[in-house]
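Every protein chain except one is present and positioned as in the full complex.
Take a look at chain A:
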Amino acid sequence: MELSLATRAVGEHTVLEVGGEVDVYTAPRLRERLLELIDGGDRHVVVDLGRVDFLDSTGLGVLVGALKRLRAAGGSFALVCGKEPLLKIFRITALDQVFPLYPTVDAAIGADPTGSGA
């Protein structure tokens, strides 16, 4: 399945819903979209991986890049991921210690002290 990207605003947060396969071919589109959001002034970004059915190292690299950019800009970045196969990827790579990971979008927004909440 191809990559799908959709954004919506929840209070001060921008939620980017990602679906399909994030790999070496599609990850550049995810990077472009995240850069558009950050360069456009969005500072509190939640990436919802709920409909992702494949995620590789290239996609993970893009997500880490966005996390670092937002932190450098004084913003926040969180991931929503409830699927065990994806969570295992984060654990194996130690990226579960780098990303704030939440089971739902509400939990991610509610846990962010910098934003206004939902």
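Remarks
To be clear about the criterion, contacts are C-beta pairs under 8 Å (C-beta built on N, C-alpha and C of every residue); 3 or more make two chains touch, one makes a residue touch a chain; residues count from 1.
By definition in this document, contacts and distances are computed from a predicted model.
Not shown: a single chain whose UniProt protein name, out of "Nitrile hydratase", "Phosphate transport system permease protein PstA", "NADH-quinone oxidoreductase subunit C" or "ATP-binding protein", is "ATP-binding protein".
Residue A:89 is the one among A:15, A:70 or A:89 that touches the chain missing from this view.
With the whole complex as reference, residues 21, 23-25, 54, 56-58, 60-62, 64-65, 68, 72, 85, 89, 92-95, 97-98 of chain A touch the missing chain.
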